[in-house]
Each structure stands twice: as C-alpha cells, then as structure tokens.
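Shown below is the structure under consideration.
With one protein chain removed, the remaining protein chains of the complex are shown where they sit.
We just call them A, B and C in the order they show up, numbering each chain from 1.
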Amino acid sequence: MAGSTLGIIYRITTWGESHGPGLGVVVDGCPAGLSLTANDIQTYLDRRRPGQSHISTPRKEADAVEILSGTFEGKTTGTPISLLVRNTSQHSGDYTAIANCYRPGHADYTFDRKYGLRDYRGGGRSSGRETIGRVAAGAIAAKVLSEFGIRLTAYTRSIGPISINPNAFDPDAIRETVTAMPDKEASAMAEKFLADCMSSYDSAGGVIECVIDGVPAGLGDPVFEKLDANLAKAVMSVGAVKAVEIGDGTEVSTRHGSDNNDAFRLRNGRITKTSNHAGGILGGISDGSQIVLRAHIKPTPSIFSPQDTVNRDGEEITISIKGRHDPVIVPRAVVVVESMAAITLLDALLVNASARIDYLKNIYKN
Amino acid sequence: MAGSTLGIIYRITTWGESHGPGLGVVVDGCPAGLSLTANDIQTYLDRRRPGQSHISTPRKEADAVEILSGTFEGKTTGTPISLLVRNTSQHSGDYTAIANCYRPGHADYTFDRKYGLRDYRGGGRSSGRETIGRVAAGAIAAKVLSEFGIRLTAYTRSIGPISINPNAFDPDAIRETVTAMPDKEASAMAEKFLADCMSSYDSAGGVIECVIDGVPAGLGDPVFEKLDANLAKAVMSVGAVKAVEIGDGTEVSTRHGSDNNDAFRLRNGRITKTSNHAGGILGGISDGSQIVLRAHIKPTPSIFSPQDTVNRDGEEITISIKGRHDPVIVPRAVVVVESMAAITLLDALLVNASARIDYLKNIYKN
Amino acid sequence: MAGSTLGIIYRITTWGESHGPGLGVVVDGCPAGLSLTANDIQTYLDRRRPGQSHISTPRKEADAVEILSGTFEGKTTGTPISLLVRNTSQHSGDYTAIANCYRPGHADYTFDRKYGLRDYRGGGRSSGRETIGRVAAGAIAAKVLSEFGIRLTAYTRSIGPISINPNAFDPDAIRETVTAMPDKEASAMAEKFLADCMSSYDSAGGVIECVIDGVPAGLGDPVFEKLDANLAKAVMSVGAVKAVEIGDGTEVSTRHGSDNNDAFRLRNGRITKTSNHAGGILGGISDGSQIVLRAHIKPTPSIFSPQDTVNRDGEEITISIKGRHDPVIVPRAVVVVESMAAITLLDALLVNASARIDYLKNIYKN
Partner (left out) sequence: MAGSTLGIIYRITTWGESHGPGLGVVVDGCPAGLSLTANDIQTYLDRRRPGQSHISTPRKEADAVEILSGTFEGKTTGTPISLLVRNTSQHSGDYTAIANCYRPGHADYTFDRKYGLRDYRGGGRSSGRETIGRVAAGAIAAKVLSEFGIRLTAYTRSIGPISINPNAFDPDAIRETVTAMPDKEASAMAEKFLADCMSSYDSAGGVIECVIDGVPAGLGDPVFEKLDANLAKAVMSVGAVKAVEIGDGTEVSTRHGSDNNDAFRLRNGRITKTSNHAGGILGGISDGSQIVLRAHIKPTPSIFSPQDTVNRDGEEITISIKGRHDPVIVPRAVVVVESMAAITLLDALLVNASARIDYLKNIYKN
C-alpha cells in the first residue's frame, strides 16, 4: 500500500533505499509565499548526517539536497517541492554477507514475508537513511511554523542509564555535544557509557524529548485527528521507537486526579494553566501551553556480537554483523523526531484554518 | 476538519454527542459475506456500558444498537454499515453549572478556543460516550479478524499502584472482575484502592494491555503506515491516554542490543522468535509473534474535590464537579483499546491484500 | 472499499439502502458557527422527493430528516453532523420477482459479481434513494457557500429531444414546472413527450445544467484536485450520468483557439473575461466568472416493456419491470446535481483557506 505519504494538507511523500541511486521527498501543500532555499533544508539534514563523531557510523555521506521543484525566485509557489539527495557512499560489498539472512531486530524477515523479496543492501527501504525525506520535509515545516512564532526544540534526554539533569538544562549544549544532550556533564558520562558499549561489541538505546513553544490554542481535531494521536503516529513511525509519551506520559497512570489536573488561572489577563502535566494538549487540541513529547528508542539492532538467527533457506545460523553502524542512534534521531513533530503540527495548523466561519470570512471577505 | 474518520479500506466515521439524540458510526469497507447481527455488536457495547458496578458511574444507559444499513439476510453486503445508539439517560440539568466554566483536565477550554462555541452538556463530542462508535466498529472488525484466526485480548494491567501478577494471569477473570483485571487478587486490592479514592473525592488512572494472537507475518506498511504507528495513533486517540508502548516499550531505552534483539530460530520447521521484546512488529510489519501494546490512562479529571479554574467570562473561580462520574475509567476503556486495535489491524490486513502480484493472481485468475 | 466518503475537509459519508431501515449521511468538517436547522435540509430533500407530480413515481415518501448530532442551540459546532431519514414506504413485495434476475441497465449483475450477494430490494444501495444523503449534505454545503455570496442554480436543460430556449430563461419556472425547466413552454412540450413515453411503456433521459455565481477566483488545486476534475467526479458519481461537460464542453473540440479563448479585460477596474467558454475554470482553478457544468442523464432503465436478460441461475429469461418508477429521473436529479456541485465547491473553498502564508496570518495573527 501507499505507506509513504503522510498528512492531509501538508502532505509529504518520501521514497528511496539505502543503496539505490538516492532518497528524497515530495512536499505538497506547503503554503505559497514562504522564503525557502536549499540551505534551509541542508541545515536540518546536516544534523542527521553520519560520520560527525566517534559515536556515529564512520560512513561519510555528504547528503547534499537539491530542490527540483516548487520554488521560484526564492519563494514557495504552492506547488509540490521535490527534494533529492543522491547516495554517494554505498559499499554494497559490505552487505552481501547478510543478503540471505534475517538480522535479529531488523525488518529483513518481515519485508521478505510481506513482499516475497527485498532490497537487502543496507536495509533497503527500512534503513535509517529513509529518514532523510522526513528531515527535509521537517525543515520546511519548521520554517513555516516559525512564521507563526512556533519553535521546536528536541534533544537527547537519556542514553542507556544516563539521563540529563533538568535543573542543568543548557539549550546551547544540544548542538555542542556529540550526544545532543542539553547537559554537558551528562553528555560526558554518556560518551563514556557508549565507549564501553562499543568495546563490548554492543549497542544502546535512549530517550528523545521534544518541546514546542508558541503553539496557539485550538490545533488538532477531535476523535481520530487529535494532535496527540497524530504526534504519536508520526513519532512511532520512526524506526526503533517503541513508546511515545505526551506530557507526563506513563507517570499519569499512578496519579490521582487532584494531582494530575492542571488548574486554569489568569496571567496578565490571559487564561493559562498553572502546571502542564497534560503536555499542552487537552481533548486532542492544543491548549496554548508548551507541547511536550518523548520517544523511547531501542538499542541499535546491528551489533558485532554473534547472534542466533535463520536464513532465507530456513537454516539456523549464527551471524556477527559487520559494517559501519552507530552504537546508538539517539543523537542522530533527535532531528528526526523534531521533524516529525513539525510536520504533524503544521498539518494541524493548516487544517484548522477552515474550522470556523469567522476564520473563513477573514480570508474571503478581504 | 473531518477528524471523525479513520482507516484506508476499513474506514469508520463516528458521530454524536453525550447529550444529543444519539451516537453512532458508519463502517465502510467491511468485506462482503460476513455473518453479522446486532447481537455481535451489542456484546461489545455491553462491555463499555456504565452502571454495571460500584466503581463505575451510576448512570444507566441501555446503549442498545440498531443496524440501519449494510447487512442483508444476516450477512454484510460490502456497503456501509450504519449503527445507531440512542441516548436515553441524559440529565442535562446536572451540567448547567459547568456550562460557562472550564473544567481542569477536560476539553472545555480547547473546544471553545478552537470552535468559538461548544456543546457543553456532558462534554459534548469530547465525552467518553464518543467511544460508543469506536466499540461498535471494533466489534465488527474483531469478527472479521476471527475469520482469519486472529484473537484480541485486552485487560487492565494496573490501577493506580496496583498491578496484576503476570504469573497469576487468569483470562476468565477479565470478564469476572469489576476491574477487568486477569488476576482476582490484584482486582480485590484495586477495588479497595478505588474505594479510598472515592471517599477522598478523588480519582485514579491505570494501564491497559492488549495482546493479539494469530496475526500472520506481513501486515503493516513501511514508513508512515507502519502497524505500530497506526496502533499508536488509534490508541492515543482515545481520550485520557497519555502514552502508548509496543512490546517492551519504555524499557528498551535502557537495554543493550544484545539483550533486546529477538533471535530467530526454527520451531516445528517454521521461523519463529525465541523472545518477543519487539511485541510482534519489526520495521512496522507484523512478524508472526504475539502483538503486545499498552495504553497509559490518566485519572478521571472529573472529581468532587474543589479545583481552581477560570470561566468563559475570564473570571477566576473554584469548582467542585458534581454529577455521575467513574472514579477510574480504565475498566470500561479496556474494550475501547481492544476495539481500536482490532480496527487498525483489520485495515492493515485488508490493505495488504493487494501488496503482491501473486496475491492478486489468487483473486483475479480464479 | 470505503466508497461512500467524499471530500478532504468537508467530508461526507453516506449510507443506506432503498428498503432498509433508513438512509443518511454524516457531514464532517462543516465549519463551526453556521446557523442550521432541520428545515434548511428538509427544503432540499423536498425537491427530490417522489410522488409530487404525474411524471414522478407515485411512491409517497415523507423523507423527513432528523439531525442527530453536530449542532447546538441552532448552530454548527464543528463536529460531525449526522442526518437520518427513515424509510417508510417500502413495498418489498413489489420486488421479489426481480430478486433473482439481472435488470438491464441496472447494477444487479455488477453488485452480484463484485460482492457475491446483494440486497435486491429496490436496488439496495444502488437505488436512487442513495442520493438522499447527497442532497442532505448538499443543503448544508449550499448554506455555507451562501455565507460567502455563492449561489448555485441547477435546472433541466432538456428532456429527450425537448430543450429549453436560453432566450426565454425564467428562473422562477424551475420550481414551478414539474420538469424543473426554466422555460414553461418547453416544459409543457416535455410533459407531452413524457406522456407519450409512458403510454408506450418506455422512459426518457435528459440534460441537467448547473451554474454557480459569486465564486471567488482561486478555488481548486492544480493537477489532480482541479475544480473541474472534482466536479466531474462528483457529478459522474450520480447514478445514470454518462457525460459531464464544463463550460462549452464537447463543443470546444471543433473550435479554433481564436474562437475559444476568453479575452481578459477590465470592467469597473476589475479583471474580467469578455466571454466564458471556459465555464469559469482555467487550469483547474476558478477564475471569478460563472461556473457552468452539464450532466447527461440516461433514460430510466426500469421500463414496463419486456426485455431480454439472464437470471442468477444462468438462464435466459424475459422480464417486464413492474413497480413504481419515474419515466424520467431528470427533474428529481436536478437537486442532486446542484448538491454535488455545492459539496465539491465548498471543499475547494475550505482547502484553499490554507494555500497562502498571508491567508494564514489573517487567522493566526488575530
């Protein structure tokens, strides 16, 4: 099925395999009149690029984006924006050993069962490189949202057992640390933890948090197009995510209503909440507070340690996965989670433009 | 926006307010030839019906379903199945006090901000009664799935601090306990805990788990229509859910790859996994193992204890919510989570029918 | 498949069979804040009601609509509007003769081939009564459009060989004649023609025209969501329509560019076209002129004259269709075409609200 398209108005369609000619995305429904250059997108792609630190795969990929359509004289025209990133660093030879076997924790087996065949080179469509299209589309979404004063900030909250100290939150550290943690001390500890993982041929997971400021109240639609439901889908659709939380998330199940409800009060004459357990969403609709979400990421399934598995011919074998892999994908996935949140929020903002007769009169009576 | 429709092939559209004439759902895309009676649906609706125990709202609603279309001589015809449940027990008088105020933890404020007005009676569209349409559609989905040997089992895993003992799992207890816990001892403790909540005018949350057996490998589509992404959306779209986990969920973030990967082995000549940390889904596609998901439910926001809030006129007030409310919604939400899982899984199964040329030849060469 | 849902933002889902308990529609995505009563909808339904003249089926159906959700204190709330019309005049006995046979020109055979079974009573889902949901949704769409000064006018342009005289166009006549022709003289001739049809146990077809005034320029989206493409789909989806024309339609194929192009000029300082061969749409987007479309309707397939056919058992038979049928469906289909045009145009108007950054700033900077 057509599983590579997401969104109602801001609709993105990604494509591409790890070792094919390239990857990309078509972004349809971007409003006309936005200033946009390749550099706006490249900045985001560079945040997910491999080969930038000792805790990321040593593969070097330029991942340079080309805008193929949808802009004219530096502005979006309202027509589809097609973005292309050519693959340049494929070492297909690295992967022939796994052509016939089912790597534990990967999608090799399920793709084979679903389609009867698969592009086994580097995971094909299930490779982490698939997120290039997401990030490129997220960069554009974030730029549109910034026009309305909406800002997204994602970061690593934990790697393995090492969590950031919320009281030491340093936003600049997100870009300065190799872990994307907003806490340099925690980051140093995480680096040490990861060095241990690598030396024992193993891998680690972690938690990514994304907060969104400046969101007007009223975004999201009741029942199935709730903002939290769509955020959950968007974030869970990223490979390796196994849990999604909104606001206080799993903690709410052990609370009392009297602890968990956020009281409304006035601040400077505006209605506001005195706490934000809800994470900025009530009844699936943004309430004007900061939106907060978390994604729990599993450890990289590709490890050097030997593992039991089965091959396509139905034989039990043991494999040791060679190649260039991240010991943890969390730092590079931070921008992916931020992008998915931006895409989802922008779609809700665009859809909401037609929710009220008075909104429409602002447009059609001008 | 049209937020009340879900699904690609099995497409459901729910409608209705707590205190309007009724609620219902149109189920389109149900395959033709399924035996279906109103009783199949009523059985599910009865599981979410209020007034069945001392830990549920004392409102009595018959919630009797009428099939208005889509079946003929006891079989589905392939055309839309329209289901109607009339509201019969509305006490609008109970709600006039809150017409003008924004209850903490509810969607009153966000609906007002989004639409400029709202049906305040009993929460209107954001009432828990909105789930009637979901459960009716879920009953049909579950019946279709059963034709293919797929069985869903949902239950309460915890209420407040009281969790079931997995080693004492008793499936019969799910229907026999008022908590929907598969563990009578835990259920008794949870009842005691809830009695304390009620006596202190407070409420509680909990966790619902759903397992699905008999799922063939290959369901779900890569990238955005991943099975876990759609399950996350479906379950997060249920009011009061604040986190969704697949398989081992949040626990994976502190694991190593060597602990978290599920090895493939042969059992009776068939490929199988020796563990199921992944919860039955790899790369967004079912792997033939049991699917496992959990929903974390916040405490009922309606409590008798006084709360600070603001009214529509922008005045700070204190309210104490009267009326008939559940101290915990978890037991009644179990069938809702099960229904959403069934709806999502069936859609994936139907969509997958056209994934391969050889599948299509099975149909069109007959 | 879920074929009973139409639209992106203004999304309607119809359901119901000719001889089931009832028919209806769920209208989702209607903007909040519109005044709406059952009478607004009933007025439209009354225009398609049978039994109103000697050229329509003598079946009497009250077709009284009930609003089940989506309004509060006389205004739309932004949530789904569910509308129900109970069937009251089913004579199932009339149809048992055709339970097993395939009526020429009807969908009996194709439904059986598609689904393996069918509700044969009165055509089931393929009955003309299916249009009740369309007309109910169209009434609401037309009311929203009227808020923006957009007015739709549909009428019978011809019945069999009898066409209206455009120079004698009398808008009042549309509601005053039994043919829905805006020309009383032509209508009288058409009545005579139809009397002849009936006396020879035969039926007739005709042409419906719909014009739309007051449409702002800019509605419709390039490529696949062109306004004319969606109008064509919407109108062709009405049973018995076999051709759709926009503007000068089929005539353009024999024209020269110099004859067919509409020149732009200024009128009262505004850009306007000096002719309207294009029918108000250029490149799939409304150009501010009157939108013009036509639907060609086949003669009613149910006729008393004997016809050759085959039954379910594969036997060749001759049938003569008894029962209460319209000798021509054109007059009653006028409001159906108008409704489909209204639904399509409203959706384009709502979708267009998010097309430009400056539109969005009108909403979100308020």
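In the analysis below, contacts are C-beta pairs under 8 Å (C-beta built on N, C-alpha and C of every residue); 3 or more make two chains touch, one makes a residue touch a chain.
No experiment lies behind these values; they were computed from the predicted model shown.
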{"item": "Displayed chains contacting the withheld chain", "value": "A, B, C"}
{"item": "Listed residues A:R47, A:H106 or A:R125, member touching the removed chain", "value": "A:R125"}
{"item": "Selected from C:Y10, C:Y44, C:F72 or C:Y115 as touching the chain missing from the view", "value": "C:Y115"}
{"item": "Residues of subunit A (touch criterion as defined above) contacting the omitted chain", "value": "1-5, 7-11, 13-17, 20-24, 26, 28-29, 32-33, 66-70, 72, 75, 77-82, 84, 114-119, 124-125"}
{"item": "Subunit C residues that touch the omitted chain in the full complex", "value": "1-6, 8, 14, 102, 104-107, 109-111, 113-116, 125-126, 130, 158, 160-161, 197, 202-207, 217-226, 228-237, 239, 242-250, 252-266, 269, 271, 274, 278-279, 281-288, 296-303, 305, 307-310, 314, 316, 351-352, 354-356, 358"}
{"item": "For subunit B, residues in touch with the removed chain", "value": "8-9, 29, 31-34, 78-79, 144, 147-148, 216, 222, 349-351, 353-366"}
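The criterion applied here is as follows: only the chains that are shown with their structure count from here on.
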{"item": "Subunit C and subunit B - chains in contact with each", "value": "A"}
{"item": "Interchain centroid distance [CA atoms averaged], subunit B/subunit C, Å", "value": "38"}
{"item": "CA centroid of subunit A to CA centroid of subunit B, Å", "value": "26"}
{"item": "Junction residues of subunit A, two or more chains touched", "value": "8, 222, 351, 354-356, 358"}
